[in-house]
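Right, one structure below, let's go through it.
For this depiction, one protein chain was excluded, whereas all remaining protein chains were kept in their positions.
Up next, chain A:
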Amino acid sequence: PPLLSQAFPLPSLPRKQPTVLVVCGPAQNGAIGLVCARHLRIFDYEPTIFYPKRSPDPLHRDFTTQCEKMDIPFLSYLPTEVQLINDAYNAVVDAVLGAEAVVGEGREPCAAILATLKHVRIPIVSLDVPSGWDVEAGGSGGISPDVLVSLSAPKQCARRFLGRQHFVAGRFLPYDVQKKFELNPPEYPGTECVVAL
């Protein structure tokens, strides 16, 4: 969420209301999206969540409750009419599929969501891996995010990222893990938890 504010500061948003659509998939990437939505609300954005397939994980269910109790609306369906999304929101957070996803299976509801997101004209912020991309090879014909937030460290497919801003959120990684995987992370400014690459 702090990166969303850096990439899309509140005063710069085109719509009158600071609305953001957060699309959450069924696994860990989706759960991170739920946490992101909650912090966006604390930061005075107006997030709306689309979370069609809910994870049974108790931790993820608690994240859902936290969002509900913060009065964050949950859409019951995602409009296929893309113009409705373009008109209602300033940006979309893509928290559908992460590095663990298996590409090409075309599982619903993710396939339908991605088919819609491919056509939105408002900026997309992807968490860790642009959903639908292969984590190593990247994507062709998939979604094209405006902003990518790599979690822990950039994945191979980040090399194919062509959007405006690429952030890394990995300040919490202990030094021995960084060394072991030869991550060579950049310097984080001050007390920031994200850094632009």
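Going forward, a contact is a pair of C-beta atoms (placed from the backbone, for glycine too) under 8 Å apart; a residue touches a chain by one contact, two chains touch by 3 or more; residues count from 1.
Everything that follows uses one rule, which is that contacts and distances are computed from a predicted model.
Chosen from "Exosome complex component RRP43", "NAD(P)H-hydrate epimerase", "Phospholipid-transporting ATPase" or "Origin recognition complex subunit 1", the protein name that UniProt gives for the omitted chain reads "NAD(P)H-hydrate epimerase".
In the complete assembly, the contact with the undisplayed chain comes from A:5, out of A:5, A:48, A:86 or A:156. When you scan A:71, A:108 or A:182 for touch with the missing chain, the hit is A:71. Listed here are the chain A residues that touch the chain not shown: 1-2, 5, 42-43, 59, 61-62, 65-66, 69-71, 171-172, 174-176, 190-191.
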